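Here the structure comes first, spelled out in structure tokens, and everything after it is commentary.
The other protein chains are all here in position, but one chain of the complex has been omitted.
Right after this comes subunit A.
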Amino acid sequence: MRDIVDISIVGAGPAGATAALVVGQTECRSLLIDEQRQAGGQVWRAKDRSILSAPATPESRSGDNLRERLAASGVSQMTDTRVWQIERQGEHWVIHTLRNGTAGRLYSRAVILATGAREEAQPVRGWTTPGVIGLAGATALFKQSIRLPGRASVVAGTGPLVFFVASEIRRLGGTVAAVVTPNTRADWLARLPSMMARPDLLWRGGRWVADLMLASVPIYWGHAVKSVSGDDRVIGVTLCRLATDGTPLPGDIGIAADSVCLGGGLAPSIEAAQLAGVAVRYRPDLGGWVSEAESDGSTAREGLFLAGDSCGIRGAVAAELHGQIVARTALRHIGQASASDPALERAYRRASRFGEAMTALSVLRADPIGLATPDTVVCRCESLTRRAIEDEIESGAVSSNAVKSGQRAGMGPCGGKYCQSSVARLIALQENRALSEIAPPTPRPPIRPVPVSALAGDFDYGDLPMPKPAPL
């Protein structure tokens, strides 16, 4: 007799973990699955054992608090576990997992996907030089192991994340050579009314900027990193100012640095939901292609619910509230009485207003591909340059799938996560079409690479379920 869970939750970040806490208060059987060793996701990532004595931050406190609540709740957790496929079988969802090199499957009546976000790449000349990391990657370094990206870092990107990363580098004793952001001060002022929805968060962000200014860290508003120099290690970057429409203006500025934190904004992680059959739509204001879901998390697929950033980037605070709302929807689905909570929904709407304003700032003014030269690598798995992709489009490959087929852009280990937005932008530019018309490539399992031996396992040849041979 197979074991059937009532509600499985994939992703133990703010949305998934809080959903698990709500579900954990009921009688129903639930399971929280995550890739990391401990719950917390990217935002509330747990510290490595070696640095437990490091001073607490608001993120580490929220994360520790969450982990304590999860432990006390008795919610079953399956950490260090990758989900590689989700499929519907009869009345149930089957979640295919990989843990310690062994494949497994979980049967569940309902699934909440809380797969969060990933960072977009920012292809400029030299972005693949060792010493360049993403802004999100930098935060993982700080939170998990208190490591710095280098001795002197240029921190570049949009929205609040660039200031958070810069202030963390300073707090941990590093040097910020410069902060570079395509946003202008006017961009930020325009968002103030929405940010007032959460004055606490606004205050915290303001302190990051004030700290940088007090320390005389140069902040280049309305600028972008145009290229990174250095062969086997970063030695510096070149900046340019951006016009109001985002195009680069003449007059380069050189800055010496041994590392660069380069962010291209966050995009929802939609692959798991796509494989489960959930449609996507283009919402540039929410980070790009988002999974189609109602605000209560329900989707067109029965028993499948989405929570948090995967249905649009709104940030951790909104995700935490959304997780609680979606958990109630899932509980109702499996027949547990769970009334909706108007106060919770109001709080979610407030947090969303703030989060959506931050996302709007994070959507680059500059076309991210606009700074890539013809020789700039766009697909790093297959070392394809902008020119190679443009030539392919010129010769008639005018969809993401066609460029993938013809040039292998998206066929490497990253599965297209790094290049698909750039490829779509190049098609849009060359074909004079809207980005909303250029769908991402068809998603393919596994969601993460899986060793053949893990899937095959130990088997007797005679037990393989061989179908009838093909007709002669």
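As a working rule, contacts are C-beta pairs under 8 Å (C-beta built on N, C-alpha and C of every residue); 3 or more make two chains touch, one makes a residue touch a chain; residues count from 1.
The definition used in the following text is that contacts and distances are computed from a predicted model.
Participant: Can you pick, from "DNA-binding PadR family transcriptional regulator", "FAD dependent oxidoreductase family protein", "Manganese/zinc/iron transport system permease protein" or "RNA polymerase sigma-70 factor (ECF subfamily)", the UniProt protein name of the chain not displayed?
Facilitator: So, among "DNA-binding PadR family transcriptional regulator", "FAD dependent oxidoreductase family protein", "Manganese/zinc/iron transport system permease protein" or "RNA polymerase sigma-70 factor (ECF subfamily)", the name matching the hidden chain's UniProt entry is "FAD dependent oxidoreductase family protein".
Participant: Which of A:130, A:277 or A:335 sits in contact with the chain that's absent?
Facilitator: Only one listed residue reaches the unshown chain, and that is A:277.
Participant: Tell me which residue among A:46, A:177 or A:450 touches the hidden chain in the full complex.
Facilitator: A:450
Participant: Could you tell which one of A:37, A:105 or A:185 touches the chain left off the display?
Facilitator: Touching the chain that is not displayed is residue A:105.
Participant: In the full complex, which bits of subunit A touch the chain not displayed? Write them out.
Facilitator: 85, 87, 94, 96, 103, 105, 277, 392, 395-399, 401-402, 404-406, 408, 411-413, 415, 442, 444-446, 449-453, 455-457, 459, 461-462, 464-467, 469-472
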